[in-house]
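One protein chain is absent from this view; the other protein chains keep their places.
Presenting chain A:
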Amino acid sequence: MTPTQTQQSATAPARTQPKAAVSTRKWRQNLERGAIYAVLTIFALIFIFPFYWLVISAFKTQGQMFAMPPQWIPQPGTLQNFVDLFHKTNLPRAFVNSVIVSGANVFFSVFLCSLAGYAFAKYPLAPGRDRLYNFVLGTMLIPGAVTLIPSYMILVRLHWIDSYAALIIPGIVGAFGIFWMRQYMIANVPDDLINAARIDGCSEFGIYWRIVVPVARPALAALGIMQLIGSWNNLMWAFIVLRTKAMYTLPLVIYLLNGENTQPYGMLMAGGLLTTLPLVLAFLFFQKQFIAGITSGAVKQ
């Protein structure tokens, strides 16, 4: 209720509704809200179910996995899948590879995209700026599929096949990141702040580093998490550019467990759980910043 409404009802008691009507309305509202909670909860459970199934299946034997009726909680649970996984694959190494590749990819991409996004947002007088920016936006429409083969060939020429660089570098420049950063900085980084720093004799890079980066932290976090999701989960590119087992990233290890005719579902689920968990935890941990970053800078064209 807004203040004016309360005042009205206080000064004009004759116009307030009878108690019964108020309580039916209240009752209806409660019913409505209850229904909304019910719908949301049912859908939330449906959406979380495959993830639950992944967790639970990781602790099942092959027999339990295909039991009918389905075993909602494995009894007894087994750790055999994890033991097998560690015997048959080099999971720790793959984990380290994934961390290195994703970490470097996220760091460089957030750094370069925010730097360029800042330039596009806050140097309006630079000749050719709009044309360059439109060009960047245009590249967003060009799908990776078109450039897949030549990119692969460049990596062959550079002798980067089967290296970290092949996984890190081509993925760090994305038009989306620039678009994202520019949007956010136009709306949230005040020009006065920049000008004040400039008058105080701060260098141009110093302005970016000491003023723009701290102010744009939510946008950096959001872009970083999006980049992390993409990079951590990348299967196709890893499949194309990696050769030796020592270089494999987690998704590739999991994918290659897959046999010709038989799928070792137990190991797939155990490995899948270990691959998925870090990201889910990272998301839950940073959820607030992530959502705040998205909602403050997103598609308000």
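Criterion: a residue touches a chain if its C-beta (ideal position, glycine included) is under 8 Å from a C-beta of that chain, and two chains touch if they have at least 3 such contacts; residues count from 1.
The working rule: contacts and distances are computed from a predicted model.
> According to UniProt, what is the chain that's been left out of this complex called? Choose from "(2Fe-2S) ferredoxin domain-containing protein", "Sugar ABC transporter permease", "Hydroxyacyl-ACP dehydratase HTD2-like protein with hotdog domain" or "Glycine cleavage system H protein".
Record says "Sugar ABC transporter permease".
> Using the touch definition up top, pick the residue from A:V22, A:A44, A:V96 or A:A196 that touches the left-out chain.
From the options A:V22, A:A44, A:V96 or A:A196, the contact with the absent chain belongs to A:A44.
> Check each of A:V22, A:L79 or A:I154 against the chain that is not shown and name the one that touches it.
A:I154
> Touching the absent chain: which residues on chain A qualify?
On the chain A side, contact with the omitted chain comes from 33, 36, 39-40, 43-45, 47-48, 50-51, 53-54, 57, 65-70, 112-113, 115-116, 118-120, 123, 125-127, 129, 132, 136, 138-139, 141-151, 153-154, 169-170, 172-173, 178, 204-205, 208, 229, 232-233, 235-236, 240, 250-252, 254-255, 258, 263, 265, 268-269, 271-272, 275-276, 279-280, 283-284, 287-288, 291, 294-295, 298-301.
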